[in-house]
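As you look at this complex, bear in mind that one protein chain is not there, while each of the others sits in place.
Moving on to chain A:
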Amino acid sequence: MPINLYIFLALALFSIGVIGVLTRRNAIIIFMCIELMLNAVNLLLVAFSKMHLADSMAAGAAPTLTNGIDAQLFVFFIMVVAAAEVTVGLAIIVMMYRNIHSVDVNFLNRLKN
């Protein structure tokens, strides 16, 4: 599959994420949109990793296991960090619901001015 299809897909996912974050007020939806953006990036990383491996094979380089593997390592890191972030974020949202009985971020304006 050509690389540009992956790029389009990633771009679409990322844009949906951004727009979701900007327009929605429900904290859980915003959270999901952030996950969407993260995974768009993950997708790109994996796609480019694959592309580079293919390119170096085509150029006649000796096939090695490590070629292009670093990008995939990043993906794992991002997944781990995202998982950690989700636990913290969901905990915050639970606390928020307990305090103001809503998950609407626009209620959180007590630090105004």
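Quick note on the criterion: contacts are C-beta pairs under 8 Å (C-beta built on N, C-alpha and C of every residue); 3 or more make two chains touch, one makes a residue touch a chain; residues count from 1.
What we mean here is this: contacts and distances are computed from a predicted model.
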Hidden subunit of the complex - UniProt protein name among "Cation transporter", "NADH-quinone oxidoreductase subunit L", "Bifunctional protein PyrR" or "Quaternary amine transport ATP-binding protein": "NADH-quinone oxidoreductase subunit L"
Absent-chain contact - pick from A:Ile7, A:Met51 or A:Val105: A:Val105
Per the touch definition above, residue among A:Met1, A:Leu22 or A:Val88 touching the missing chain: A:Leu22
Residue ranges of chain A at the interface with the undisplayed chain: 18, 21-22, 25, 105-106, 108-113
